[in-house]
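Note that this complex is displayed minus one protein chain, with the remaining chains in position.
Per-chain numbering from 1; labels A, B, C and D assigned in written order.
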Amino acid sequence: MGETHRRTRIPAVTHASLIASLGWPLALMLALWPARTRRLAQGLAPLAPLPALWVAAVLSGDAVLELPSVLLGTRLGLDATGRLFLLFTALTWLAAGLYARAYLAHEARRSVFWAFSLATQAGNLGVCLAQDLASFYSFYALMTFAAYGLVVHTRSAEAWRAGRIYLVMAVLGELTLVAGLMMTAYAAGGTQVADIQVSTPSPLAVGLVTAGLGVKVGLPLLHLWLPLAHPVAPVPASAVLSGVMLKAGLLGWLRFLPLGYAAYPEIGATLLLLGLIAMFYGVAVGLAQSDLKVVLAYSSVSQMGFMTLGVGAGLNAPGLWPVLLPAVGLYALHHALAKSALFLGAGVALKVGGRAWVLAGLALPALALAGVPFTGGWLAKSALKAGLIALPAPWADLLGVALPLAALGTTLLMSRLLWLAHRLPAQEAAQALTPPWLAWTAAGSLLPWGFMPAWPWPMDWTGFTLAAGPVFLGLVLAFLAWRWPLAAPAIPPGDLVVPVERLLQALVRARLRLNRRAAQGR
Amino acid sequence: MTEAWLEPAAWLIILPLAWASVAFLAGPGRGARLAILALVAQLGLALELAADLTQRGARMHAVGGWGAPLGIDLMADGLSAVMLLLTQAVALPIAVYAQAYFAETHHRHAATWFWPLAGFLLAAMNALFLSADLFNLYVTLELLGLAAVGLVAVGGGTAQITAALRYLLVSLLASGGYLLGVALLYGAYGTVSMTTLAPLAVGQTPLAVWIAAGLMLVGLLAKTALLPFHFWLPPAHGGAPAPVSALLSALVVKASFYLVLRLALGPFAMMTGTAAGLIGVLGASAILWGAWQALRAQRLKQLVAWSTVAQLGYLFLIFPLLAADGLALQAGALQVVAHGLAKAALFAAAGVLMRATGRDTVEGLAGVAGRVPLTLFAFGLAGVSIMGLPPSAGFLAKWLLIDAALKQGQWGWIVVIIVGSLLAAGYIFRVLRQAFLLAPEDSHFQPVPRRLEWVAFVLAAASVLLGLRGAELVALLGVGS
Amino acid sequence: MTVNEMLPLAVIASSLLPGMVIFALPEARVGLRSVLNLLGAMSKLVFVILLLEGVARGEVYGFRHTVLPGLDLVFKADALALLFVTLSTVLWLFTTIYAIGYLEGSPHRSRFFGFFSLCVTATVGLAMAGNLFTFFVFYELLTLSTFPLVVHRGTPQAMRGGTVYLAYTLAGGALLLTGIVWLHGLMGQVDFVHGGSVAALGPQATAQIKVVFLLLIAGVGVKAALVPLHGWLPQAMVAPAPVSALLHAVAVVKAGAFGIVRIVYEVYGVEYAQSLGLLKPLAIAAAVTIVWGSLRALTQDDLKKRLAYSTVSQVSYIALGVALFGPVGTIGGLAHLVHQGIMKITLFFAAGNYAETLGVHKVSELDGAGRRMPLTSAAFTIAAFGMIGVAPTAGYVSKWYLGEGALAAGMDWVVAVLWTSSLLNAAYFLPILYRLWFRPPPAAWPAEHIPARGWRETGWLLLAPPLITAAAVLVTGLFAEAGWSPLAWAKLIAAREYLQ
Amino acid sequence: MSTGLLYALSGVGLFMLGAVGVIVLAHLMRKVLAFNVMGSGAFLVLVGLAQRTGQPDPVPQAMVLTGIVVAVAATALALGLARALHARTGGVTLTQGEDGD
Partner (left out) sequence: MNRFTRGLAVAVGVALAATLVAALLELPAAAVYLPGAVAQHLAQSGVEHPVTAVLLNFRGWDTLLEVAVLLLALLTLLTLRGSEAPVAEVEAEPLLQGLARKALPLIILMAGYLFWAGAYRPGGAFQAGAVLAAGAVLLHLAGLLPAWAVPGRLLRLGLILGFLVFLAVAAGLLGQGALLQYPPALAGNLILLIEAGLTLSLGLVLAGLFLFVTGRQA
């Protein structure tokens, strides 16, 4: 994961830069408050992730900031996965920030958006740096609650509804996470990540941590908030939401599950199953959507399924974890970059309409997502497949069949996306938006190459055909669907949440009626 | 006997008789000042007597020098010292209170005869606490009874006179019974001196002596207004002017209780032993009935009078618990002192409240807290002692009572004590709550002399602070009994 | 009278004497009264700091005064006492400042501040009590000094609230008295001793000891608002804001919880209580209260009533911490005693500000209050997140230790209780935050008494306390493991408690 | 059955008669008279029992003298109160305050 010798070693500098990476966004947020410094803060806001970028890129591997008296003994530092996650998180936030400056040029409540986005950004970056569960949970909570501000920014009816569901599920997730972390910390006898990595907490603890973070990752049945929240948020926010914030949940798994140390076959199996379901479920419902951003949201659900597979495999067979970890990391990087590019592109498309150059720009990350050879996606998928193949009996061949099918599904979904983008009417010019988007798309497709676990050369042709075949087949099917459009059933975004919501509302109304009667009765 | 001159016991009786007579001669103005000065001296004498006793133990003073069976003895032991201290300690502030209370014009008439009557009352009490001769006790009881009736009638209204008459009749009946008892005892044993009687009345006693004991105890219970005979107390104590009610409730009823206790510890130990259960039950029902009536009383002084009936019930709870360890006796003594001080404070405060609001009903007190805060604070403090909440002396009494009941395994009394103090909280806070309400617009409050408020506060504070220092009192009680 | 004996008395006198003087002050002397109040608060703080520093060094502070032969009034300023004394002293200082601002121009202030000082005297006395008798004396003194504060407004509802408050607390006092005298009968003077002294009574008295435990806990449970006995707390919300802030969030309610701590640790001894199987029912009662309080809070529209029910639930965390046999649970319980105090007082200050400045009493009227009063709402938000137990706040730390304690004591179901109650906390606090920050303000506030002058949204006397206590919530949360934090002090207590 | 004992027994009878009279009779005047009868009964018992053994005993006689004076004082007081009550209410009984509690 890149060499460390030329990094700077002076402790004072490392401490200062670690603190700056988190302090700078928060300082900017506070600077938004007084009227005098508001204009300056808004100007600087897009550059908030720079210190974090500096830390990710430049700081030495063993940089650590020990604060024993803070919270339950805080330890901020960089390890391999942390650096990777910090890198693509900071980059995505940077791109979204630049894009947002143009996007919000004439938005009245700009400072409110920037305040919430800076808070979320601080939380997100903090999550990557946290080396102990208390500070991890602090930043995780900051990110979650601040993101609510982004989700409800447009103040529309759907935004409030999405925000409400998001908050309810987020709180449930967090509390379950805390309970899980309690049990894990009890088993590990300490709150540091290092202790937890080598501990064997009870299956219940692992289950709770998985479920708690599963809400953020969007495991099936826990994903209900995702397709509602991402579309209603402003474009740069949804880019970040889908791109990096989901990865915070994943990072939580990597930190607080004893991956590569203890085997939890049942939980591993369920995760693998859930991953599979997510992959196909996301595609199926996504195809039935007509809104561009909802499709992208469902594509995120499906793509997160891939990473869940990786973690599930890790739990199932700890021996494979050294191979799987870089693969999952790479996949996370690729998905973050591709998905955020797609979202930013969708933003441009919504403004400019389905022009050819926009479709082309969108096609690049779409193909990467589908895993076309020589794209980031392909690298990530092949790395992941290499790990998954080594799984014990039932899973290996099941995945062997499932992964190509999934690639096919994604291709179909991406074509659906492009077709929808193509039909968009042109509304207004959006010159300011395109440069940051295009630059980001280009960077996004090149960066995974930098983190390739193993150089795929010399290519074994069987792997190549396995990767290219499904994509080709997908394009053919898309072409056929385009020619004879068949009526797809209209599933409302958020699918299962609608019945659950109706049930809850009925319950609350009953309670209030009971209350009123009790009040009159007294 | 060289320091016979300084014999505190003798002077404690002579002095009040003297200033009562001089007050009769001198009239209310100078009479009041003389009374207060004399009471200060009496308090000093009582303190000196108490100190003397703790060093040298109980002491006899044979009047006329003839000694027990023939002459009359004045005996001063721990119990009588405590009662003397209480009497002087309550009388002095109440005298100061009365001087200001009667200074008003429309009380002119009552003031002329208040001081001699009060003087004789206090003299009678001191004589009663010191006397060790049953017939002499009869005379002091009569002196006390008539003085109390006189004080009740000082108010002059029809209600007061009816109450005085009823009180007089009950008192005379009771004294009559007591006298017959003394006559039977004299007939049986040939002497009325308690010290000589005590050894005789032990063992196989004739039926006449049992009847005598019964008559005397019932007579004294009637004078202490225990439950079946309580009906005269509320109108008498409720109707009288504030300083009079204070003296009556705090001291007079305690004198006959003291006598019952003295007889129960002395000659009639066996008789009271058998009747202890009945007396206890009567006490318990007095607690509940008195408190229940107090909760329903409309007029403020009726409420406080009914509270006396209830609190006296506590005093009679100690009889079934009297045992060697003396816990019940200590509880009784502390309850007497605590109730004496607190009840005097309550009546003093009630007097101020009624004068401030111009009305005597509890409802009429709305909003008075703003006008006379010190009196409300005094009422509250005295209420704390009546309720038996810490840190008051009343609480120590309840603590010892419960402790004694626990040690003897008689659980029933504890329930009564607890319920009693909760009911007491009920009627005390009923008044406080009323006072804390916002004053209705039309209410106007007369100014009240500050001295009245300060007397109420001093008495209440004494009752509470005694709660922090009960050791001396208990030590004094232990002398000679 | 050595210095070690003088100091505890000085702490008590430093609020008793000003209180007495204030009682006698005529109503108009506002300046002098405020000076006296603040002087009392400051001097008490100084004495407490001296005590803290001394006890940390291992000094022993105590004072004994015989009331009756075999019955002493004992003061003992040990580590456990100082935890509660420091909390009430610090919060009394802020609440006094707040009350001076809050009661500007209202009648009967001499009476109010007099009883206010008496109440703190009772709380401090109760904390430093060295035996059950002294504890009971100040326990009842607390009831008496809080009643006039609850009924301060003099309105009929205030009276009803006061009566209910009295009925509960006096009944509780009666139970406690019976228990104490019973124990006194069994084993003479009951002094607070590390590891408890009841075990010495031997096996034949266990039946009685269990009944006495029930009586003691029920008596103290009234003030700690354990479920069946909590009815008075929501009713007592008729009191003015500073009263609800100090009394029903800190002094009175904590006195009950503190009583439970004293009884379990220093009368019965936690091992002995555990061996008698007394801790499990206490844990269950606390758990039921936690969930029940939160459930009731959900449907309350009156802001202070909702906070009251939340107090009912939060205080039982302390009882839960006590019932979790083992040092970690104790640390959690004791830390929560301080943390909950700071958080809850901030909420009440904020609620008082809304009522005093905008005339807002109901949750439904809180729309857009965040825009009109951003600083107060920020304080409210921090404290609300603390109550839910979100990470960097003090609430998270104490819930964390409670969870760990539960696991250490093998009572895993307690973690589920913590999960449910945190969820319910979120369920009744987040809607308030939603209304504060995300809803548009109404055309006109119900009764806007104090106009906003720039960033000073209300009187600075009303604004400063909530901000300081909100900052304290963050600081005690963030720097929980620091040497001087309440958590560290709780660890010191637990160490001493379990060492002996 | 010495004469003294006879006097004592008759004294008991008088006492009971007087005591019941005070309780039962309504008219105040009758009550006072009954009180005096009761007093005399008690004095008779006191002296009679002392006489049982032959020659008279001066101590009870002195006591009786004192008792008589006290009875006089009490009677005068009762009559004075009764007159005052009569002057104010015109009634000669304690009727209006009869409810007892």
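Operating definition for what follows: contacts are C-beta pairs under 8 Å (C-beta built on N, C-alpha and C of every residue); 3 or more make two chains touch, one makes a residue touch a chain.
These numbers come from a predicted model, not from an experiment.
> Over the full complex, note down every shown chain the hidden chain is touching.
Missing chain, whole complex, touching shown chains: B, D.
> Of B:53, B:76 or B:154, which one is in contact with the hidden chain?
B:154
> Using the document's definition of touch, tell me which of B:102, B:120, B:178 or B:347 contacts the absent chain.
B:120
> Name, in rising order, the residues on subunit D that touch the hidden chain in the full complex.
5, 8-9, 12-13, 15-17, 19-20, 23-24, 26, 49-50, 52-53, 55-59, 61-63, 65-66, 69-70, 72-74, 76-77, 79-81, 83-84, 87, 98
> List every residue of subunit B that touches the chain not included in the displayed model.
Residues 1, 4-5, 7, 10, 14, 17-18, 21, 24-25, 61-66, 69-72, 74, 109-110, 112-113, 116-117, 120, 123-124, 127, 135-136, 139-140, 142-143, 146-147, 149-150, 153-154, 156, 161, 184, 186-191, 196, 200, 206-208, 210-211 of subunit B touch the chain that is not shown.
As a working rule, only the chains that are shown with their structure count from here on.
> Measuring centre to centre with C-alpha atoms, which chain is farthest from subunit C?
Farthest from subunit C by mean C-alpha position: D.
> On a C-alpha centroid basis, what's the spacing between subunit C and subunit D, in Å?
Here subunit C and subunit D have centroids separated by 68 Å.
> At what distance in angstrom does the C-alpha mean of subunit D lie from that of subunit A?
108
> Multi-chain contacts only, two chains or more: what residues does subunit B have there?
none
> Among all residues of subunit A, which ones touch two or more of the remaining chains?
None at all.
> How would one label the connectivity among the chains shown: line, ring, star, complete, or other?
line
> Contact residues on subunit A for subunit C in the complex?
68-73, 134-135, 137-142, 145, 152, 167, 171-172, 174-176, 178-179, 182-183, 185-186, 511-512, 515
> Flag every residue of subunit B that touches subunit C in the complex, lowest number first.
Those residues of subunit B that touch subunit C are 330, 367, 369-370, 373, 377, 380, 384, 387, 389-391, 395-396, 398-400, 402-403, 406-407, 414, 418, 421-422, 425, 429, 432-433, 436-438, 467-471, 474-475.
> How about subunit C: which of its residues touch subunit B in the complex?
Per the stated touch rule, the residues are 23, 65-69, 71, 73, 107-108, 110-111, 136-138, 140-141, 143-144, 147-148, 151-152, 154-156, 159, 162-163, 166, 170-171, 173-174, 177-178, 181-182, 184-185.
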